[in-house]
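All protein chains of the complex are present and in place, except for one that has been dropped.
Chain nomenclature is as follows: A, B and C, assigned in order of appearance, with residue numbering initiated at 1 for each chain independently.
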Amino acid sequence: MSQMNMIQAINSALDATMEKDPTVIILGEDVGYFGGVFRCTDGLQAKYGEHRVIDAPIAEGGIIGSAIGIGVNGLRPVAEIQFADYIYPGLDQIISELARLRYRSAGEFFSPVTIRTPCGGGIRGGQTHSQSPEALFTHLSGIKTVMPSSPYDAKGLLISAIESDDPVVFFEPKRIYNGPFDGDSNKPAVPWSTHPGGEVPDSYYSIPLGEAAIVQAGDELSIITYGTMVHVAQAAVRTMGVNAEIIDLRSLVPLDIETLKRSVNKTGRCLIAHEASKFCGFGAELAATVQEECFWHLEAPIERVAGWDTPYPHAFEWEYFPGQERVMAGIRNVMEAA
Amino acid sequence: MSQMNMIQAINSALDATMEKDPTVIILGEDVGYFGGVFRCTDGLQAKYGEHRVIDAPIAEGGIIGSAIGIGVNGLRPVAEIQFADYIYPGLDQIISELARLRYRSAGEFFSPVTIRTPCGGGIRGGQTHSQSPEALFTHLSGIKTVMPSSPYDAKGLLISAIESDDPVVFFEPKRIYNGPFDGDSNKPAVPWSTHPGGEVPDSYYSIPLGEAAIVQAGDELSIITYGTMVHVAQAAVRTMGVNAEIIDLRSLVPLDIETLKRSVNKTGRCLIAHEASKFCGFGAELAATVQEECFWHLEAPIERVAGWDTPYPHAFEWEYFPGQERVMAGIRNVMEAA
Amino acid sequence: MASKSRLHIPRPSARPGEVPDFSYLALSEPGAVARPACDTPASKIEHLAHEMVRVLDDDGVAQGEWQPGLSPEQLQDALRLMLLTRQFDDRMHRMQRQGKISFYMQSLGEEAISIGQGMALKSGDMLFPSYRNQGLFIQRGTQLVDLMSQCLSNTRDMCKGRQMPVMYHNKAGNLFSISGNLATQYPHAVGWAMASAIKGEDHIAAAWVGDGSTSEADFHYALTFAAVYHAPVILNVINNQWAISTFQGIAGGERRAFAARGLGLGIPGIRVDGNDLLAVHAVTQWAAQRAREGDGPTLIEHVTYRGGPHSTSDDPSRYRPKDEWQAFPLGDPVKRLKQHLINIGHWSDEQHAALDAEQKEIVIAAWKEAISFGTMTDGPRLDVAEMFDDVYVETPPSLIRQRQQLLALKGVKS
Partner (left out) sequence: MASKSRLHIPRPSARPGEVPDFSYLALSEPGAVARPACDTPASKIEHLAHEMVRVLDDDGVAQGEWQPGLSPEQLQDALRLMLLTRQFDDRMHRMQRQGKISFYMQSLGEEAISIGQGMALKSGDMLFPSYRNQGLFIQRGTQLVDLMSQCLSNTRDMCKGRQMPVMYHNKAGNLFSISGNLATQYPHAVGWAMASAIKGEDHIAAAWVGDGSTSEADFHYALTFAAVYHAPVILNVINNQWAISTFQGIAGGERRAFAARGLGLGIPGIRVDGNDLLAVHAVTQWAAQRAREGDGPTLIEHVTYRGGPHSTSDDPSRYRPKDEWQAFPLGDPVKRLKQHLINIGHWSDEQHAALDAEQKEIVIAAWKEAISFGTMTDGPRLDVAEMFDDVYVETPPSLIRQRQQLLALKGVKS
């Protein structure tokens, strides 16, 4: 057991799988000699060689396209896309090829590619280093989508993602790479060593995809969230002293509907929080599903707290980010509705 | 006034805007000499010249990327993407550039590109000629998304789209290019001449973006839908004899929330129908919005009838397509819930 | 505005009603191009991208250094496979016209490419075909009944009804799943080849796209990655002059040959008479040896002509002269190989007619068998429940529920 931040935990997951399985290889921009702009692959080229940790041309579509071919030939590629904002040139290969290869070939061909990519705002990255495009992936059939909220989960989920024969898009909320950010940008940064999620086994372990975690049990309302917003929600709940059940989805696809259902049927109130834009964000599916599954138990409209429907503006990062105040306002709405 | 099918209506819209505004130009694969694989641009190159109706290389990203530049230089490009299934190589230019240019330059630069593309199944096109990817666009801030359900609407909406200084993705449900298909593939095809929506003025007119149409008024339940599914819903309602209000959204973004709200607050029951996959489809946003806006009036869970969460399979096109039976089952669920 | 336009708009040499004109097609004399050693550095052989490797001359005589040294039996076998491909295409095209299948795409006029290349590669090499490479499947021994069953989406369909006709695959035969999206297979082939090199194996990969498809991003990605990592891959461009209604100039072929597209990355390009099976075989062998021996990727441009419509949905008489194929200077690959075999004393018109008739019979028999597994309208049908399989390794609860919904609905009906 070590204290790790999320970068170290991701590095440890990559190390553990590469150690265990010689077919695992890494491909991405600056991932090799340099170890990645966020240092997630630091030291891995030195350890596993430049034939397993490969610096790639700046061509996201080429990285994903060639990773598919690499995967078809029996290796297990982990592709890094430097920022989720830059994954779009690779979307055609993801949508048209990676997601559908198994289906269209009736199970005969597949490619077990994992795509890791940092997402989310809060690092003064402006509109091109802050996006959370998960909803573009969750609509696709044939791709799994994951977003951890702690180093512990990041390692265990990433190992499962790499080992999965299904393709996985693995979003890393970069604002919590170094600490469990609660949404208050005025407070000094808190390191992961202060958080139980920063306790990470050094050795191999995995967390199954498709299982949400109940971060905190409660019975007044259910908060469904993932990534950075898990911590924001916790802080908001703490401040308000409301007895909320906070669910960290961890996997968006497959979605753990049972856990959501059990919780909302119990609490009768539901708030959904994510950083991505609200309109057609993943929260839309969550709200639609929850009202389908729990309608007769709902005592108030399901509330969504999310990024505004604008690009992520550099100067107004904290006004864009759905911070504690917005979560609290949302909670009040849900709690007071009658 | 003429009888037109949707192809002719689109052609007529292009003709009318090109006639009126010499800056309108068309760019796309096979659109020029040949007039497009669906013949939507038939005759336009002969009429307006090969400098205004331009055959493009097979490069969807290049078509959209260069169209952006063309638009920045004062022309008004209408780009055709041959099938919506092939728009993905252009997504980066749409998401990162077209949608955000005005915002990021604080209104100084913009490009009034309209992207026309046929979508939807029902023509035996298998998974790569049947998709309805509208939900990937509706999540973006800065793009308008439109899908007509009749020749009359197609012409009026397309003219508005071309004239809009905002970029618009204009989806054409190809299964209803030739007639108002009601979802029953065993029945002989019906031409647009049998339908009031096939009456199209020859001259210029426009229909504002952002206004839904109430296709049929009713007070037992609200059906929110668009594109081909408008006709399927009408047929299902006719068969069941239920007094449904059918709303054809026409514009997905901007969404006419007021009309939805008014209707569902009146009926208390809501069914949403689209052809795209259900999970994180546009119906998710509709359901989420409707429960937010109309919660206290809802007498039953909002029901979604949509494509399954699989690729569109060639052999099971009609099992995949959310036809009348599925709509009727959905209506029964909404009506019987208590 | 348009009247003063100075934009250059490429135009084909002839449109419907005009006289076909292939003067734009730079041809070399058969036998004229020298064959460099396989390990010649790319920078020394840039001329190969602009000349044209040809072996068979107009009289069917093999000329020059690129003669592949195939035996008469091998050549007869190649001819048989080309005839079989053509008969197969012909029948399937007509079955579509009769409404038995939903769609079809012929390779009429391009048969020498798939057959010649298939023969030049090893069975362990992985092929990433386009939709006009049915010859590769046939050359590798895929059962016609399997190809037909795919087109029929019947109970024997290797794709379980999930793809449109012609989107075959053959896992055991090392033939990758064909995609409806143009050029996406190109980076797959490069990645596959990279993995082969990483594993230290000597299998190579090969991929095919059409002239029109070279404008797609994946073409660029593939060339870039192949060049950077010196991947053991053969990248083929089949320049059949047309991409649906647009001629090859719209894909940038007006000023430079497609074979030259990789030169700026250091990828040697070689332009070949695609209707000359011997030339195609020879350049493929040459490129394969380069790849296998660590000399990296090669881009081959096959100059040919799309003899038929783009697909059964297409009517080429709307955009090109009806008799254009007849005027194509590189002729018909079947006739040319036939003439060569006759020339070298190993073939006759009678043998040819008999062989052709035999292929036709084989195709007819296969079709009979294929439809016994069901057609679009009759006979056994795939189980609709399988529609929800293979989206993921394990079908998730949400899809199981959707399957139940569908089955319940069908139950209600029956």
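Operating definition for what follows: a residue touches a chain if its C-beta (ideal position, glycine included) is under 8 Å from a C-beta of that chain, and two chains touch if they have at least 3 such contacts.
Computed from a predicted structure; not experimentally measured.
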Visible chains in contact with the missing one: A, B, C
Touch as defined at the start, partner being the missing chain; which of C:A206, C:V228, C:I244 or C:L337 qualifies? C:V228
Pick out which of B:I176, B:L255 or B:A315 touches the chain that's been left out of the picture. B:L255
For a quick check of understanding: of A:N11, A:N73, A:T114 or A:Q127, which residue touches the chain that isn't displayed? A:Q127
Filtering C:F219, C:W347 or C:Y392 for touch with the omitted chain leaves C:F219
Which parts of chain A face the unshown chain closely enough to count as touching? 22-23, 29-30, 32-34, 37, 48-52, 54-62, 85-86, 88-89, 124-129, 278-279, 308-311, 313-316, 319-320, 325-326, 329
Using the document's contact rule, name the residues of chain C that touch the chain not shown here. 1-2, 4-10, 42-43, 49, 194, 197-200, 215, 217, 219-221, 224, 227-232, 249-252, 254-258, 260-266, 269, 294, 296
On chain B, the omitted chain is touched by residues 25, 51-52, 56-57, 59, 61-62, 65-75, 77, 89, 92-93, 96-97, 101-110, 141-142, 144, 164-166, 210, 254-255, 257-258
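As a convention for this text, only the chains that are shown with their structure count from here on.
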Taking mean C-alpha coords per chain and comparing to the overall C-alpha mean, nearest is chain B
From the mean C-alpha coordinate of chain A to that of chain C, what's the distance rounded to whole Å? 41
Counting only Cα atoms for the centres, state how far chain A is from chain B in Å. 31
Chain A, residues touching no fewer than two other chains: 61, 89, 92, 96, 103-104, 141-142
Enumerate the residues of chain C that touch no fewer than two other chains. 157, 159-160, 162-163, 167, 179, 181, 217, 391, 398
